[in-house]
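Removed: one protein chain of the complex. Kept in place: all other protein chains.
In this document, chain identifiers A and B correspond to the written order of the chains, with residue numbering beginning at 1 in each.
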Amino acid sequence: MRSILGWSMLLLVFVVPVLFLFLRSITFGWRYPDLFPSDWSMRAWHVIAGDPQILQALLTTMLVGITVVALNLLLGIPAAYALSHGRLKGVVWLETILFLPILVPVLAIAMGLHITMIRLGLADHISGVILIHLLPTLPYTIRVLRSGFDRIAPGWRRLGDTLGAPRITLFVTGLLPMMRPSLRSAAVLAFVISLSQYVLTAIIGGGQVTTLPLLYYPFFDSADQAVIAGFSVVFAALPAVFLLLWESLMAGFTYLLRRT
Amino acid sequence: MKRYVPLPLLLAAAACADGEGGAEDADTLSEAPWEEIEEAASGAEISMYMWGGDEGINAYMDEVVAPHLEEEYDITFSRQPMDAPEFLSRLMTEREADSMDGSGDILWINGENFRTAKENELLYGSFADMLPNMDYINEEAPYVENDMGTAVEGMQVPWGNVQYAFQFQGAEDPPETMEELLDWAEENPGSMTYPDVSNDTGNGFVRHILHHVAESPEDLAEYDEAWLEENGDDVWETLRELAPHLWREGETYPDSLSQQDQLFADGEVSMTLGFNEHRAESLIEQGTFPEDTETIGLTSGSISSVHYLSMPFNTTEPEAALVAINYMLSPEAQIAKLEPSRWGEGHILDLDAVSSGERDEIEAMVGEEVVPQEDALPELDARYVDWIQDNWEQEVVQQR
Partner (left out) sequence: MLTIHQAEKQFDQLPVFRGVSFTVKAGETASLVGPSGCGKTTLLRTIAGLERLSSGTMQLHGRDMTSVPPEKRPVVLLFQDALLFPHLTVLENVLYGLKYGKRRLSRKKRNEEAETMLAKVEMTGWKDHYPAQLSGGQQQRVSLARALLLQPELLLLDEPFSSLDAHLRQQLRLWVRRFLKQEGVTALFVTHDREEAVMMGDHLLVMKDGLLQQEGAPEDVYTAPVNEAVADVISDGLYCEEGFIGADRLQVDPEGELEAVVEHALYAYGWRFYRLTVHTLSQTVVVHTEEELTEGTSVKLSVKEVPEHD
C-alpha cells in the first residue's frame, strides 16, 4: 500500500510534468482554455534537431557534466571526509569558506573570474568552463558527502585497523560502498547544477563551448512555448541518462569488488 | 538586443578599461582593395554573437547566410547564441586583460549597447566605408549616422529596420492612433498591458507616449532635459490614467515581452505589441498566436528601430568578418531576410539603388505596408530610454 503511494507520488512529481511538456512540444495552437490539444505538430522537434549545434551541444554538455562530477568527487570526497572524521581545528570557519562560492552572486565575480581565466589561458576553452563549474557545485558536493560521512560511525576506521586492512583499502571497499546513496545524490546534484549553468558558461566559454543551456535559454525570451517545452524534455532527459550511466558504473564497481 | 547590461557592471568596467582603441587596425585594412580583403578572408572561421531565441532568425542565419559564405568565400560561419549583456561583459573583461584573441567576430547590436561598446572602446573601428554594399543603403537615412543619439562613425552598419506595432485579437475596430488606443483601453478594461520598462518593448511603448505628449517629433529629435522638465509629468500622468484600465488594474506588468505574448496567446489580454511589424506572422504560423491576430501600426506615428552589425576590437578574422557583413547588406541577403517564413523583418535597402527586378521582389514580399513611411517616427536618444527606466517604477507603478 505504502509503495503504491510512493510510486504514484514519484509519477506525479517527476513523470507527469515531463509528459506534459512533451505533449506541449508536439501540439499546435494548444491554448488556454482548451482542455485537450486539437492539432499536432512536430515543428518544435524539427527546430531542436535542426539546430546545427545541437549534437555538439549535447556531447559538450555531457562531457562537461561528467568531468565536473568526476572532479567534484575527487576533490569533495577527501574534503568531506576530513571535515567529518578528521580532527580539524576551526572546522566551522573552514566550512563557511568552502560555502562562500554559493553565497556570492556569480555575476559579481564573473569578471574577475574571466580575467583570471584569460591569464591562465583557459578562457574560451572547455577546460576553463569545467573549472568554473566547480564553483557552484563543489560546495554542495562537500555538504552532501559530509553529512553522508557523518552518518557512518567513526568505529569503522578502528575496525579497519584492527582487521589489518590498509586505510585506503577500507575506504574503497568499505566506506565508499556505504556512501553510495550520498555519492549518488552528490553526483546527480553536481551534474544538474553544471547542466543549468548559463551565465558562467557563456562568459568563460565565450560561445566556443556551447552547452545545451546556451541554445535553450534564449528561447525563454520568445513566446515559442512548443520549442521551450521540447528543449525542457531534452533537458530533463540528460540527468536521467547520467543516472543510468552512474548506476551502471556503480554496478560494475561492485562486481569488480566481488570478483577480486 | 533585448536587455540592458546592469549599470553597475558597466560603470565598473568603464572605470577600468584602458585608453587604447582598435581604430588603427581598421585604418590599416581600409587601405587594402576589397579583392585583397576577400582573398584574405578565404578559409577563415568566424562566429557571430547574437541572441539565439528565435527559430526564424536562427534559420535565416543557418540556412541562408552560413551556406552562402561557405560556398562563395570559403568562410565557415557559426552563430554563438549570446545576449548583448553577456558578450559586452566578456568584451570589457577582455579589453581589460588586453586579450586580442577574441572568440567573436561579428556583433548584433544597437542603441544602448552600441553606446556602451563605443564608449568602452570595445569595437573594431570605423569600417563602414570599406564595404562595397554600403552603396545599396540610403546614406541619407538618419540612422546611418546616428543610433539613438550616439554617433555611429562607421563603427556599425544598419542591418534591419523594424517598426513598432500592436497586435489585437477579437477587436472589432482596433485603434489606429495613440489617442484611440488609450480610449480603447478604457472601454476594454483589463484587455491591455505593456511589459516592464526594463524591457526594450515596454520602454518602447513609453517612448511612444513621449511622442504622443510632444507636439512634434522635432521636439524630441535631440535629447532635451528642459523638455523633460516641462513635459515629463504629462507623460507620467497619461500612464497613470491608463493604469487602472490595464490588465490586473495596472498593479503589475509582465516582466518580459514573451510573458505578454503568452498572456495574449492564452487570451488573458487581447493586445500585445513590439518591434517588428511582421513578428506576428511567424507566431501565427507556429501556432502560438491565434489565426485572427491583427497587426496595427499607429497612424499617429510608430517608432522605427534599426539594428546593426558591428565587429569587436579583438576579432582575429577582421577580413572574413567584413566579407560576411558586406554579404548581409547585399540585396540578395536582405530580400531573403524579408521572407516571413524565416525571419520576415524590414530591410535597410535604398530602393533607388537596387535593380528593378529586386525592387519588384521587395515590393511583392513586403506587400501592403503596415506602417507607411510617412508615419514612421525616429528612434529617440538612448538617454530618454534611461530616463524612462529610472523614473517609471516610482512615477507609475508606485502611485497605484
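Operating definition for what follows: a contact is a pair of C-beta atoms (placed from the backbone, for glycine too) under 8 Å apart; a residue touches a chain by one contact, two chains touch by 3 or more.
Keep in mind it's a predicted model, so treat the numbers as computed, not measured.
Taking the complete complex into account, the chain left out of view touches A.
Contact with the chain that does not appear here is found for just one residue of A:46, A:119 or A:158, A:158. In the full complex, the hidden chain is touched by chain A at residues 153, 155-156, 158-159, 161-166, 169-170, 173-174, 177-178, 180, 254, 258.
The working rule: only the chains that are shown with their structure count from here on.
For this pair, chain A with chain B, the centres built from the Cα atoms lie 37 Å apart.
Listing the residues of chain B that touch chain A in their complex gives 2, 6, 9, 12-13, 47, 49, 51-55, 58-59, 62, 66, 78, 80-83, 86-87, 89-90, 92-94, 96-97, 99, 101-104, 256-258, 261-262, 264-268, 283, 286-290.
The touching residues of chain A, when paired with chain B in their complex, are 27-33, 39, 41, 43, 47, 50-53, 107, 110-111, 114-115, 118-119, 123-124, 199, 202-203, 206-208, 210, 214-215, 217-227.
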